[in-house]
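Note that this complex is displayed minus one protein chain, with the remaining chains in position.
Then we have subunit A:
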Amino acid sequence: MKFPIIATAVLGATTALADMPVLTVYTYDSFVADWGPGPQIETAFEEVCGCDLKFVGAGDGAALLARLQLEGVRTRADVVLGLDTNLTAAAAGTGLFAKHGIEAEFNLPVDWDDDMFLPFDWGYFAFVHDKTRLPDAPDSFEELIAAPDDLKVVIQDPRSSTPGLGLMLWVKAAYGARAPEIWAGLAPHVLTVTKGWSEAYGMFLDGEADMVLSYTTSPAYHLIAEGDDTKAAAPFDEGHYMQIEVAGRIASSEQPELAQSFLNFMLSDAFQSVIATTNWMYPAVTPEGGLPRGFETLITPETALIFAPGEAAKLREEALAEWRDGLSR
């Protein structure tokens, strides 16, 4: 009889699953999407950990932090993956995170010495354009300001979007006290401000704007996934602001060893080799095989701009007021 055999097999499987420790990782939605890095990473880690890795998506990076703040010490998360350096000061302030104690070599344009959060990928913000529509893209904020008024860019609101926040800090990092003047100069070129990256990027692809605020790695998607080499990021003389995405483990976790081994796994090739063509960012530790073909065509900014975590938090309100006043003119 087949039935009891199947029944035993199923029962066996469920008991095996029930015995397995579960590692819960909170992350942002796009990480866990079918086409994101999540599914491949889950398979790879479960092969080595003897555990059940459970990703929980919670909106975007900022929503992820808010979720953690709402849950507080009762959080079910063992690891939080997907905060960026603009959020780590507030994340550390919750007192929920433990130190990682991991020494590693990172392929980052800046030094990394945070003892609580480990980077897993990074990228530069940049204005992306279509070479066939805009062959001579401006190569600095000042040149963009000087361009004819009908050159339009679409950007995101820093209050509701991570890239929007990145642009606001980019201008602040590059121009400091001159930021208000830069925003006022940019105002005629800002076609509109959107709630999130998706709306802005969609408008750009529909030909609504000449340039869109995105990442230097965006053209790699079009090249590798679509075989379309018309998109390019404009290198800016002032340098480019960086986004470094990090993970940390929760101190009160019931699975501290598993969480720690996940962080180690995160820096290994099995994790890092998935990042470039699923998250479309640079891996924090370049895997042995190097970057996928096509990434060599991307621009590599000479100057990497970034505020230290605490500094970004302090500057935010002031920079937001400058952004708002400059663009409201």
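By definition in this document, a residue touches a chain if its C-beta (ideal position, glycine included) is under 8 Å from a C-beta of that chain, and two chains touch if they have at least 3 such contacts; residues count from 1.
One rule holds for everything that comes next: contacts and distances are computed from a predicted model.
Hidden chain, UniProt protein name from the list "Thiamine transport system permease protein", "YceI family protein", "NADH-quinone oxidoreductase subunit H" or "ABC-type quaternary amine transporter": "Thiamine transport system permease protein".
Touch with the chain omitted from the figure is made, among A:P21, A:G59 or A:G290, by A:G59. Seen across the whole complex, the unshown chain contacts subunit A at 29-30, 32-36, 56-59, 62-63, 65-67, 69-71, 74, 76, 90, 152, 157-160, 187, 190-199, 201-203, 205-209, 218, 221-222, 225, 280, 316, 320-321, 323-324, 327-328.
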